[in-house]
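With one protein chain withheld, the remaining protein chains of the complex are depicted in position.
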């Protein structure tokens, strides 16, 4: 609750425009629907700019459907991430307007067109195997009203591919760099642009790659400034942050 | 064997009320049934306040049945944790009164009502995906005669949900906080209550979550005082300790 | 702010007993003194049962003195932990009533007698080298009004020493077990008592001890139930939790 | 070199406005001064928006002076980070206009006023011990022309302190959250704002804190969306990225 | 080749009792059969006291059969460890005298009675779930002519079970202690005996158990002296070493 | 683009032999085929001496086929590594000349004889279980025109097997040593030869082997000089480097 | 207390030869001297074959002196390990017969000749830098009445040095192998002998050596059978176990 809202609320109570009881509810309990297994956060959009997102891992299909139903009235483009195709099938039966993005392992429900930004987010990958993470980012960014430019497979082993697409990258307002193995692409791109760069390590690789820990550590130690980092394979999180920045 | 028991035993021997042989047996070997593959600890309730609990992982169904049979005479509410539904099916055939708690992956055998506490244990989770661990805790706590209040899905991403249920949490005699990912809920609750808080990290998350190690480390470093921690996903252990505290 | 307090506050505003402005201050900003470099939490005792404790590491002597001065009026037995003797000398000059506990590396300022519990906390160590951590726990527990029983150097390499003091341990309402190296003492004691056991791993040892990580991991995996764990060398935290339990 | 610059350069060569030789130099070797031990990157401001920053660790004082001299002509507010007071003394002798920020362990050389943003960056710390990292961030941000609001010591152990300053935090265009121990503050703030949040883990803490790894991991796994992370104690890097965002 | 053998060989060559060619073969290449995919070490028994053992993991059934065939002529009680029941079925078809030990996941081929020691090896486990590792040790020890005493499920959570069997353990010439979770049993037994103790950590447990790393680290840091350690789940290796010691 | 090529290109533009537009294309975008999901690097052979290699993990069969089709015109012996037999079946249907090396999990497409070196690469393994990695190396080396000598199963547990084949190893121009478990073979061979040695740790082993990390660390700390190391199980990478050295 | 002793004690009580009180004391508290800061274990020699050893790290000089005084009456060759020369100076003042072994960082107090074994323990090091650990082992073994053969600096980088001393190694009853870096010497020696081998990893090395963890892991994964391992730099522990074996 914002400072001015609080002030107004208390004034309303003071002058009798509102009962103490209802103010109490607003101050101490409003803003979510309680499904017992979940407390759906209906105030998130107001607070954070975007509605709650459903993280499907570890939730049953019926729990996910319950959450969707609680959100549907107030929310368009309900995003559900880390969703297996099996769970999606069950959800589709209950929510016929749900659309699945297979590469991205995401679904959108109650879809609606949202205003698109003029500026765009560049989503850059080092390799072909990083594309699923990139698509999770792209679906998220588009659902939040961002234009997206995909620049895939421009890793440093063939750095001329990167230079050939540098104009697209430099033209973006925010850049997401997605790479596994040693994650060097983040540093190289970081040294060439003057925009915010969000680095996403992926679990692509084997052995001393440690399921993405190596790329994560490398990105955190980037010799290029201006690089911030999110969790391994977290395409959603990168796009969420990028969308905030793209709307600044 | 307690000091006073030892004293009495030795006096009994000294004055002939008991033979040296039987005293020796009591001192050096009593208190369990030897099944070769297991030495069922029948003295545990007397020593620790609660009977032995059967940890099913790594045991065969027939081993588990053997242990149950050895315990049944002296023990009600035999608790079996980390039990798959497959193994339970085999056990149910031999122990028809066995009841399975699917979410909790626990079974109770030889169930009986036990005296319930007036005070209660609050079991609080950060998310919906943490519920299986919470239910393991709840089943355990209830089997040991504790009232339980479930407060699920009040993680800090929507902290107003927590404040809305703070009264329930503050009313408890002991609080269990269960969270995966970064486990921040333990610190936040810890800063708001004046009762013992047992934190349970869960393996919910991915990537740099390291299967729960991140939440575990975070809880161990809580800036709030009064937080103690158990192993990852160890709902049982948290409830066991909480039950001891709730009965103080 | 408790539910009933909130209710009352809002009623007071509603019926004019209090202005909206003062209520706003209470709701959104009260409860601390702002020193710029620190916001001293004066509401902690009311919220958590104990006042704020000063963690000296990373703070300058003058910052610590500033915090003490802000607390002194409302707080007795101001506890300052992880305090080097060099910093204490500087503090002593400004706060002449400060007392230093060298082994424990703690200071108490504005000391006062507090009501002592009848029940006591047993503080048990595996070795002589664990005593500094044990003393941090003991000073904390005593400052908070607990009786303490010290049982030092009863590690499992000579387990008869433990059995010889088992009566003292079993007589406690709460037991703190402090051990480095492999930390086995926690499990052994845990198997012999029916009270809450808080295990404190210490950094005593070398090589594969990993500065206490080994004892920490071992305690988290205790085969005995009823064991909860705090951070490495965190004698203060163990005593804080133990004091809450001892006052239940 | 930007696409349009490359195009223009080649046209110039084609039509004889520029020799092939000079074009070659521009394409393959321009943009730095070679001091043998360092190749000072004079094109960085043009490429990244900000001039090269001198990371003092592992460099000798005379190397640092050499780099400053190479930069001085073209750069104002030359920033030197991770600089000990000993090295600064040596530098001050050669560069009399150098100014040292002791808490931040930074120096500025060839200082000049730069245009300040209207919007501001909020720099928030969990504790007093995190202030050195915060000041590194603040000095950097101010050198780059950003207004800064400092909100120190509002960690979740006393969460009302945070709520009392929430207006300041919500008013910022970019928020930097700096925390050691379990780093929970990042998630809590992340759940309350709709602006980019850059989380900086610090090495404040001990034991299972693992010199900041715990806070780092926790922040990477934040349950709140919109959080990106930089290296442990990297106040500079956070401020660099924040400045880019604040100037979007 | 032993010193005296070398001396004799060279004398034989010097005085013409043996050709230089055959001596060269003996010095540089004898002692194994080359199957291309394996060089079966037929000299191992002479060198190490025991014949080569077949580690089945990562080998195909036909490779294993080839190695058995190469060994059969010179070796009785060919031991094959870490052998799945699927692979055993294929081997049994080719080697009809092969016998499978299911719990131990071992096979013996070309079985023969060997002289048994008078002294025995005690194999002690903390729990029922450790029995597979214990049986690998027992099968190995028996194949090498050792008497074995099994003492299973005497972990420290019910330490009276251990004391009840202490006589059997103290009567052994060598003791193997097998435990997962926190591995405390090794230290406790180590403090009670005056014979060599070989500790085997097992992967029994979950979460912060780290697949046996915790028990491994704990055993390496045992506060009891006289404890040496082998790899996680390495029942074979413990029995091999124990057999050498039992035959001293 | 090499320095002299750049010079020539710019001269050509200057004197009108080439348009600025086409030069721009060459400087900023040539050298690959863009398939959207992949940018096939057709300049790699010219730049690195060998064409791009297809790393199959994380790529779909149809993506792999697309890449092969883009490469086929200009490349013989297209190598595809880490290819499952399932994916190969799909590829074989589209690329009938593809040949699968089952042990090596590699395929070659558009095969052609290449000039073979006189000197050879020795590929040495510690055990039979290391052979799949060795065969990946051997297939790679042979595809690049190297003679190969295989020396398998000469680990240090039976070191006479190594000495018996030392002549073959010493005769090589480059030596690849492949070992799991403790990886000691690399150091022993390193101490006996005067040629470059590339060590490949494998994931063969269990428990404290940590999926090959132990062998990797051991090889990086070899007390023998002249040992360089590649990633765990990276037979391809070792052979690639060895081939470069063998062609020096 | 041994079984037969317990039996006898209880009979004595039963027939009045001993009072219940004194029996109780023997059963529950005998066998140590309580100095408050230490409970000196005077029964250890009887139980484990060797008296308690004083681990000096983390103990003050006066604590050490107190322990020595408590032991002196019953113990010869009191061993104090990990003792700095500074602490020794303080001890020497109080215990004039104390002798310091500088390389080994050990002291012996109340020295006396003990019966020496005919068989000997070979102590083998890979390098010169491992000698301090080797000397800790040698001093310990000699104090316990073992003959010792030192074979230093025979690491595998120059394996002919090892073969030149193989006779000495093979002639021992027990072999201790001490190595840092990659620890390969343990496996090589293990493949050449038929006696118990205790491997001691040392912290000699840098970087990926991880302060001895690499050698530790390597030794635990030795491809040679018959190798057991102790903690990093634990020369004392290796010699203690070796002495038990040498006296079998």
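Order of writing sets the chain letters: A, B, C, D, E, F and G. Residues in each chain are counted from 1.
Following the convention adopted for this analysis, contacts are C-beta pairs under 8 Å (C-beta built on N, C-alpha and C of every residue); 3 or more make two chains touch, one makes a residue touch a chain.
None of the values given here were measured: they were computed from a predicted structure.
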item	value
Displayed partners of the chain not shown (whole complex)	A, D, E, F, G
Candidates F:66, F:155, F:196 or F:235 - the one touching the absent chain	F:196
Sole contact to the chain not displayed, among G:45, G:161 or G:247	G:161
Absent chain, residues of chain E that touch it	3, 6-7, 10-11, 13-14, 16, 19-20, 23-24, 27-28
Chain A residues that touch the omitted chain in the full complex	126-127, 155-159, 181-184, 187-188, 190-192, 205, 207-210, 213-215, 217-225
Those residues of chain G which, in the complete complex, touch the missing chain	127-129, 131, 150, 152-154, 157-158, 160-161, 163-164, 166, 204, 206-209
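The definition used in the following text is that only the chains that are shown with their structure count from here on.
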item	value
Pair joined by more contacting C-beta pairs (B-E or B-G)	B-E
Reference chain F; chain at largest CA-centroid distance	C
Cα-centroid distance, chain B relative to chain C, in whole angstrom	25
Separation of mean Cα positions, chain E and chain A [Å, integer]	53
Numbers and ranges of chain E residues touching at least 2 other chains	127, 157-158, 166, 191-192, 207-209, 213, 216, 220-221, 224-225, 231
Chain contact topology (line, ring, star, complete or other)	other
Touch relationships between chains, expressed as pairs	A-B, A-C, A-D, A-F, B-C, B-D, B-E, B-G, C-D, C-E, C-G, D-F, E-F, E-G, F-G
